[in-house]
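Showing chain A:
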Amino acid sequence: MDCKFVPSVCSYCGCGCGVLFEVIDGKINSTIPLKSHPVNHGQLCIKGWNLHEYINSFMRLKTPLIKENGSFQRATWDEAIGHTASEFKRIKKEFGPDSIGVLVSAKITNEENYLAQKFTRAVIGTNNVDHCARL
Partner candidate 1 sequence: MDTIKQIEQLILQNKVDIFLGYKDLDGHLIPHGFTKENLDELKDLQISDNRYSLEKVATHLTEKNPDIKIGIIARDCNKRALNLLYTWNQLNPENIETIDVNCCPSPLKSHSDCSYLEPRQSGEFKKENGVDYNIEPEAFMGKFDNNERLTRWMYEFNKCIKCYGCRNICPVCFCKECSLEHPNLVEPGTLPVEVPIFHLIRAAHMAGRCIDCGLCEEACPAHIPLRLLYREVNEIVSNVFDYKPGCSDEKSPFSVLGGDVVLEPKPMDFKYKEKNNGL
Partner candidate 2 sequence: MTVKRIAFVQELLKFIGLEGRLHLEWISSAEAQKFVEVVTNFTEKIRAMGPNPLGIETVANGAMKYGHN
C-alpha cells in the first residue's frame, strides 16, 4: 500500500487556498488544508474540503454524447468534434461571431482555460468568454 500527500491549489474561487490531496494507491481519497500556506493558513471552505468528490465521481461522462431528437446518444470523438465544428461554422456565418459565447470552468486546468479563450478570441473572433470564478 502506498500513501502520499500531494499539495495543490483549490480550483474553485479566485482565492487560491492551498490543499493537500491524500493519495492512497494512486487514487485520491480525501482533501485536507495545507497548514503552511500563506493564503489560508490551514482553513478551507466547504468547496475546498470536497475537491476530491468530483474527480472520481460516477456522474462524469465517459463517452461524447450528441443530442438527437431531444435525447442524448453516444458518439465517437470524431463525430462529436465534426458536429460541433460544423455547427459553430454555420452559426458564425448566419448570426455573426458575437452570437457565440464560451464559458470556461474552474474544474479544468489553467492550460485548458488558456486554450479555450484563445480559441474564442482568435478562431471564433468574439470577446464573449467568461469564467465561473469571476462571480
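Criterion: a contact is a pair of C-beta atoms (placed from the backbone, for glycine too) under 8 Å apart; a residue touches a chain by one contact, two chains touch by 3 or more; residues count from 1.
The candidates were selected such that all candidates are chains of the complex that A comes from, given by their letters.
Remember, predicted model here, so these are calculated numbers, not experimental data.
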{"item": "Identity of the candidate that touches chain A (this complex; choices 1 or 2)", "value": "1"}
{"item": "Residues of chain A defined as touching candidate 1 within the complex", "value": "1-5, 7, 20, 22, 24-25, 29-30, 32-37, 40, 42-46, 48-49"}
